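Of the protein chains in this complex, all but one are displayed in their positions.
For subunit A:
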Amino acid sequence: MEHILSILIFFPAVAALIGFMVSKESIRAYAIAVTAIEFMLSMILWYMFDAQNAGMQFMQMIELIPSYGINYLVAVDGISLFLVILTTFMTMISLIGLTEKRDLKNLVISVLFLEMTMVAVFLCLDAIVFYLFWELSLVPMLYIIGAWGGKLRIYASIKFFLYTFTGSLVMLVGMLYLGFVYYQTTGNWSFSILDWNMLLLPFDMQMWLFVAFFLGFAIKVPMVPFHTWLPYAHGQAPTIGSVILAAVLLKMGTYGFVRFSLPLFPDASAFFTIPIAILALIAIVYTAMVAYAQEDMKQVIAYSSVSHMGVIILGIFALNVEGIGGAIFLMISHGIVSGALFMLVGVIYDRRHTKMIAEFGGLASVMPRYATIFGIMLMASVGLPLTIGFVGEFLSLLGFFKVSPIITLIAGLTIILGAVYMLVLYKRSFFGPITNEENKKLTDAKGRELVALVPLVALVIILGIYPKPILDPVNKSVTQLVEVMKIKAIKPVTKTKLISANSIGEVK
């Protein structure tokens, strides 16, 4: 199993190609089987993963364009391990809960291709190959949104595509420049992040490169003010598209910050901490308010996603172990929770063909099981202690508290806003008398839906109570990441900033 990472990457792609030959009737079962195997593979990876080792593991390299320093280079560490597992898990769950009937074969094959690109993004350490999969993931998503989406689906899919494509092209220029810098310093071309980590970059170069990478990642996250594609994409995407988008695709952006921006440009990262924190804060406050005003259930969750991604950004740019580790944990929990919420909206949309909150009311009495699951997920989303949402949110804010108590305070207070819109959503659609005749005949969640949702509920509670198995390996790798940043920082200001952010019990 030395090549387990490559197997993880290419198994879904091969399965997708074979999928063209599978009959229409059995394609769903086939897809679930494939993604289940993929999930098992990722569990094997976790089993084989040495949690005591903070560095890169299972590294594998194949030369692609050696004269230009581009190699297929994959490896996994504590940071990427759980994102890979999240990807394989959520893809499997979203396929189990899949209700789409039209053109099922093309949809399933697109999802499998998408899975390949997502897993690869988290595993590739060569910048160009990373970029390759990063861009490639747009194609199946374009198709999924554009072909199975709502009324404005074509507009939404093109907007999604162009927005992210443009941002990442600028990032490509940054990558090419870094490759060139490496060439100038060492005489060899290389696009491997591990090699790049050896470079000490002057401050102004760091600033420019940081901005170039920032554009690529910030649009993907999405950070305010680059978030405008997301509500459209979510609003128009079919359920499975929204689930994967929220659960995994957005994490690619935050992962990029952790993997590229922080270790490569420590001084610039420290320099931009406060501006980025303010952007994140705007995201948290503003989108929470926008979410409150939405009439559409799915839009509420879409905006709440943007809001939560703001907390993740805050955690990452705390630049300490608690913050970054918490942010990574929050990525995982947000993946599970928002994925589940989108799936829940999908369940009700499937029955009523509407997502407007005003259409519902009193659902709790006709659909008790559904209401319970929705309630638990909602609590996790709000960040109630003992749910998965609490751990990451708490750690992220704790991390940032060391950097700026005021911003943390505002962010912490605005999380209340999150509780407000979520609870209002819950109240309006689940409590009270049944106002709409059509809702009386609704059937409760059952069978396949429960198979998809119950594991998520279990995870939300188990990991909420006992997050250690994930937090430990994550923190190990993050500690090392912070060490790298300390070593690479060329300005004394950054060094002191990093040291103070990472000191124990000391508040600035």
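We adopt the following convention: contacts are C-beta pairs under 8 Å (C-beta built on N, C-alpha and C of every residue); 3 or more make two chains touch, one makes a residue touch a chain; residues count from 1.
Note that contacts and distances are computed from a predicted model.
Trainee: According to its UniProt record, what is the protein name of the omitted chain, chosen from "Cytochrome P450", "NADH-quinone oxidoreductase subunit N", "Sugar ABC transporter permease" or "Na+-dependent transporters of the SNF family"?
Mentor: Per the UniProt record, the undisplayed chain of the complex is "NADH-quinone oxidoreductase subunit N".
Trainee: Check the options A:Glu38, A:Asp77, A:Glu135 or A:Glu322 and report the residue that touches the missing chain.
Mentor: A:Glu135
Trainee: Would you indicate which residue among A:Met59, A:Ile154 or A:Met289 is in contact with the undisplayed chain?
Mentor: A:Ile154
Trainee: Using the touch definition from the top, which of A:Leu172, A:Leu194, A:Met289 or A:Leu450 touches the missing chain?
Mentor: Only one of A:Leu172, A:Leu194, A:Met289 or A:Leu450 touches the chain omitted from view, namely A:Leu172.
Trainee: So one chain is hidden, and I want to know which residue out of A:Phe10, A:Tyr68 or A:Tyr349 touches that hidden chain in the complete assembly.
Mentor: Of the candidates A:Phe10, A:Tyr68 or A:Tyr349, A:Tyr68 is in touch with the missing chain.
Trainee: Please identify, in ascending order, the residues of subunit A that touch the omitted chain?
Mentor: On the side of subunit A, residues 63-68, 106, 128, 131-133, 135-136, 138-139, 142-143, 146-147, 153-154, 157-158, 161-162, 165-166, 169-170, 172-173, 176-177, 179-180, 183 touch the unshown chain.
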